[in-house]
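One chain of protein is taken out of this complex; the other chains stay put.
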């Protein structure tokens, strides 16, 4: 860690700061320029609070040299992590395809979609039972009943299930859930992350709308620090000024996360763009740049297919996506589906 | 609500959509252009899911005409809300000044700061007991003990206390807390908001780092829809590309929130900028543009005033801020402190 | 175009507004809700100034139904545009690969890179002669001499050349340049765009750092309105809060621009990420989601390969990228390289 001191800092102040740093068990390296002195903090700086240091009157800025994440850090775990999920896995040479409806609405809906996505090559079934909605007046999901329906679909199709948790108190309902999803809005709900760290379930951690990759990895670290190393990272778009898409999908996150961490990385093109027509090109792009899988919304309930205007991706359109993704994966080699 | 249909939409599709809209209890107005037909949905559209509508194949875009928030909406509650807090209040002609340490660290620290900020004109004492930290390895606060220390300081100084909640399960610890703060990272922790809606405590709701004003008001709506109308909004900066400040303080939020809502609006210049030197000018600007109060970090623990580099705002610097703020308020009239 | 009027607007005000709209040659459709009246402006609204309308006291908001771009609009030109460039082209079934050094530095450098990128499958040579630099103290390019060196390289290799213009007064120097690039910082330098609209050269128009896709297309429209329809669009990243990459590459721009416009779209992964290691995965992703080509920086000057730390992409690494891109293109079919 490097602290740049303001011009005008006195020798006494520098000595006092140096003593304090040594008290934290670190070495001090000083480099004096004509205007600024630079203080190097050498040793295990992961316990040092950079914000506290930066708030000192004599400090102009602070820069971390080592990343503050340890368990998630590839430097200390060079091999890719492979997360086992039921009869399949995420990471390594498996390309995970999690597909299903945005919200679980009825037994008929879930079963029909589950069979359809399995036929099209999905490796897991996703579906929302607890739904985070911007408005308290919007449909909040079937909750416990929704999870029951997912478990039935799992029994019938054999597909492991992925669904979102919004409250650690609901954990008992998730016993037969295979992968617990933490949504973008809860990426920094640290109380929830800590509770999930005490389970041994695979956790699918979505990047927050305005969170850096470092913050995403620090949130993974919250889960891993509790003892649960089964974390799957998910890029799902960040918020920008562009209005044609709901969010801006940041695909450079995929190779960067692979470089920084050993955890598998999947991409959710449905929520990132909010536009069904963009799911296929973005799914192909995600596969091409090294994602370990995809999460895709598929909808097939005729009762809700309003007014001839079929909603989101149909099972047929989804099958078209998975076929094209397989072609890209096969062209690039290395990952099987 | 307005839905713009894609060019090429057939008459049958328009009729089907119209029937569905009428089934929701709304009237339909059609306006046909050369390329596009525009469908007006007239009536109470707050229950209509705009995203669902936008996801239809025949729909190019959707625009809400009425805001989806009701309880927080000034249109239905033209008078300013005044939130009573102990012997003081937020809103109306009271300018609230919430001041205190970032983290509660010790009895001596809290007491000394509490007395100092009271002398300088603070109307409430703030202090962190549960601390949301990006890293699991950073100090997470004194928790229940921190709340105890705040309550002691309240007894001694008479200042109502404000502190952050991170988990609805901790609510029993907050019984003697006067204002419960929801931090920026939890602005869309809807499960927490719902629980707070079942209490009658004043809630200080901070804007998320990448949340629009509409989303902030929808989160207020979550609390109010549960029956708790005592919501105080807080602008504390949004995330941008600028790196000199931790966040970019959006002061236009103050007059805009006053226009959209009857709820009081305060500003937190300390967290918005992350730079103690910027607290005074931003506090003055907030007062000048109509904020109902300020939340300011004040630190005075000599044991932590590392290396002669005094941390954040000292009580003296804080007194200088409040004096200048009073001058601005008095020049503009209308709000007393 | 739709204008939503504020609640409280009087009948006389609505009639006055309607008269004014009819004077502009448009029809008026009124839709009255309980709180708001919505005014539809039907006809050719491309000449209507939406900002002027929005600034009226009685207007709450304005929404364009038709895009304000005409010449660039796919609705009026359903077929893909193919831009001829020397002996090759951009668009259609040609995948363009523009490669070369960031800055032209010497004859030896340009020649050696030109031969290397040609061998690796580049279809054009790119190189900076006029360099936009944030600092006036940074190297500003070889200017006219740099263009001379590019022309020599073109003569020797047959590769058409692409280079950036920063000042319309320099146009005489660009006579033998095949594609004139407009950089991100000049995307809304409307005076420059107008001058380029008077030429018949292919123009490579880069998206600005904080510009929407609609603004990019409006800038293309400036060139096309002048008579020059040879515009190539280029996505090169937008500015966000993320700091691991220089910019955030927005690949959803590729399919969206294809939907909105008939103009070809290429991607510049080098400038978007600022990280040589990310060029290959992002190039593959761009090819997979339908880009019509790539612009890639290649550097091979041993005199500048400082301290064993080879800079940016070497010709060998570039050849590896183009080989992998060919595999993706061939797997997806349709585009040959």
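Per-chain numbering from 1; labels A, B and C assigned in written order.
Just so we're on the same page, contacts are C-beta pairs under 8 Å (C-beta built on N, C-alpha and C of every residue); 3 or more make two chains touch, one makes a residue touch a chain.
Everything numeric here is computed off the predicted structure, so don't read it as measured data.
When the omitted chain is restored, the residue from C:221, C:235 or C:268 that touches it is C:221.
Within the entire complex, the positions of chain B that touch the omitted partner chain are 210, 212-214, 238, 240-245, 248-252, 254-256, 259, 272-273, 277-278, 281-282, 284-290, 324, 327-328, 330-332. Seen from chain A, the chain kept out of the figure touches residues 2, 4, 7, 29, 31-36, 38, 40, 42-43, 61, 63, 65-66, 75, 239-241, 243.
Taking the whole complex into account, chain C touches the unshown chain at residues 10, 12-13, 16-17, 19-20, 46-47, 49, 51-52, 54-59, 68-69, 132-139, 166-169, 185-186, 188-191, 194, 208-210, 215, 218, 221-222, 225, 238-239, 274, 276, 306-312.
We adopt the following convention: only the chains that are shown with their structure count from here on.
Here the chain at the heart of the shown protein, by mean C-alpha position, is A.
Work out the mean CA point of chain A and of chain B, and you get 26 Å between them.
Multi-chain contact residues of chain B, defined as those touching 2 or more other chains: 239.
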